[in-house]
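Shown below is the structure under consideration.
Omission of a single protein chain aside, the complex is shown with its protein chains in their original locations.
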């Protein structure tokens, strides 16, 4: 009845000789060479680095756009640019910072660090990882290509309809925006699923869920939020694209559609998006705090529960972005209460971190500088957030520069400050060299000063009535002095970022060599070389406590018996991380790139013709077949050269 | 570096596992979570748009279309049987069972797609007729894309099984694929109930 199956493979070779082991691992995990090799890379450290570098480039571009806006607004009726260009620039700035910098940056840091931190050799789905990066890159290039050709989107980063609809935004500008969203969300979803499964199934033996580093928890919560938030914006952007391209009426009130439906769908994604950016930063902050206070973070359980509950509550308060749309009374009260509720877990986390500071001995290195600044900056943003979440107050400051001030305090304070702390902290791991201290201090102080000088005055401008997204204002409004101050602050921030760039390039060449663990840190990534080898760890580690390296016994066991002549990793159980089975991961391949390009052809071509669906669909089927087609069976094993 | 004293030897562990022990199982679960969220949001949009109509639906569903949709639902449910059979065969490592199950399942999937084309030809309104038409075509169209891609995936796996050599991990692939097909079938049911069995739509 049933056909016979091939016999199971030989038991894998177990080698106790370390030099042999290393040789085998190096041969097995070595990336391919040349351009083709570069394009077919699937290792998580390499993909993570590409995400980080690309996102940083977009951060610089978004920053340049911010400077242009600040220049334009530095005085009344300035003519640096006209309204058409200005509207493109602020839309580009918002879209870049949210979709091309913040989310991919956090994703990249997670993809780089999580597999190392949980002690495995690669992410669970290496090819999906590569696919995610290529789609993200295509999305970014599409947006900036459009901008350079003067078809940059100009309806704001949340593209409210009907303004963004076919009638009031003819041309291709908003289409490019909508497709960019689709690309980056695809990438975000690919990364999120990858991180979830990697965390669930590839943790080192002994790293039960309640021993996971807080950073890993943060990435896990963030990834779950991505899974449930990003479909909303994909549904929204697809509907918008269809309204514009094939004449559907989702948002056309005249034909039964509804303009507010867009806002609901967008903010159902858009509010969680803020936490998607900010929760990973909390993870970085927790990592840094433990190492530089030389103690565990106070209240592991409350901090984890806070992150999880922020993740849940984050989905229940999107309507506070729509308080001015004239909601029924009940909705106002409910969403005010929900918005305020999120202050509780955020507060608990802040209190736990402050307790950590008080319970430890502060080692005042640069990563800690950024974390300490976070407390002042982020809490300011959080408190204005409470104001904005309160219906009656939001009724006043909504859509003024007060809001601009608020979300820059939250996002720069809550995400960029910890991110820069993380940069100073993990740079040695990623590059093998320390970032310079002196330049680092200049970088920190100028950034802190410039940031507050830029954004604090905006609170007052909002209260003076200055709307957001205006390309100019009349002299009689009296908004000039504070605007000028803000522009001066922006220039100082630009100087600061320049110092950071100088520091990075200088340190890459001349920086002090870091060694495996320059900070005496607790997480597993510091147990391997800096930068980590292509197989991450010579021996997969085991864990016996929350702070893996601090709590490791002198003779902490290592995992043996995972084949080193194939890309094999250990799969462990979800809750207790007990060894379950060994799985082989795929190696370098060009298929993810082809699939990403097919996706690109489809979504870019549909901007111009519905045939894009057909052409793209066929290309996708072909490339996906290539992706899923099984590798040829193994031939005879070749032994590597004898180690000398 | 001195060799570590203690080791945790895992060489005796298997190289594949079914169900939630398998990372791919979680990956596909993630995919299903994403798509379920998308379908839920599309259905929520449907209700939102429905609220804008004093008289709903603006265009009645023709009787033939209701019949075709019922047949589609039946074929959909039926297709789960061979796929279930293929899954059982995968667990036991029976190659022929997997082949037959996948072939039949994929065939029924294509029947659903063909019937859907008939339905769309008869339906009497287009995506650009009104917002009801937009959301209707969107939801049903998206589900058809899933049906089509699921059926194509069956074909692809069938190709792998025929070409060989078949390794254990391909059994896991068949099982995972089957589970995804169950999701496609299951996600159709709420769509069918909401879009077609709604009293207002039925009465129209």
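Letters A and B mark the chains as written, and numbering starts fresh at 1 in each.
Simple rule for what comes next: a contact is a pair of C-beta atoms (placed from the backbone, for glycine too) under 8 Å apart; a residue touches a chain by one contact, two chains touch by 3 or more.
Just so it is clear, contacts and distances are computed from a predicted model.
Name of the non-displayed chain as stated in its UniProt record, restricted to "Fe-only nitrogenase subunit beta", "Pyruvate formate lyase activating enzyme", "Peptide ABC transporter permease" or "Cytochrome aa3 subunit 2": "Cytochrome aa3 subunit 2". Interchain touches from the omitted chain, evaluated on the whole complex, reach A. Touch with the chain omitted from the figure is made, among A:279, A:482 or A:570, by A:482. Only one of A:162, A:586 or A:630 touches the chain withheld from this view, namely A:162. Remark: the omitted chain is touched by one listed residue; of A:380, A:443, A:542 or A:572 this is A:380. Residue A:553 is the one among A:149, A:553 or A:575 that touches the chain missing from this view. When you scan A:175, A:243 or A:522 for touch with the missing chain, the hit is A:522. For chain A, the list of residues touching the undisplayed chain reads 82-84, 87, 154-156, 160, 162-163, 168, 253-254, 258-260, 290, 292-296, 298-299, 302, 324-326, 329, 332-333, 336-337, 340-341, 343-344, 347-348, 350-352, 354-355, 357-364, 372, 375-376, 379-380, 383-384, 386-387, 390-393, 395-400, 460, 462-465, 467-474, 477-482, 518-520, 522, 544-547, 549-554.
FYI, only the chains that are shown with their structure count from here on.
A separation of 30 Å divides the Cα centre of chain A from that of chain B. Of all residues in chain A, those touching chain B in their complex are 1-3, 5-6, 8-9, 11-12, 14, 16, 18, 124-125, 128, 189, 192-194, 196-197, 200-202, 205, 227-228, 230-232, 234-235, 238-239, 242-243, 246-250, 252-253, 255-258, 261, 264-265, 268, 539, 542, 555-562, 568, 570-571, 573-574, 579-584, 621, 625, 628-630, 633.
Those residues of chain B that touch chain A in the complex are listed here as 1, 3-17, 20-23, 26-27, 30-31, 33-35, 37-38, 41-42, 45, 48-49, 52-53, 58, 89, 92-97, 127-128, 130-135, 137-138, 152, 156, 160, 165-170.
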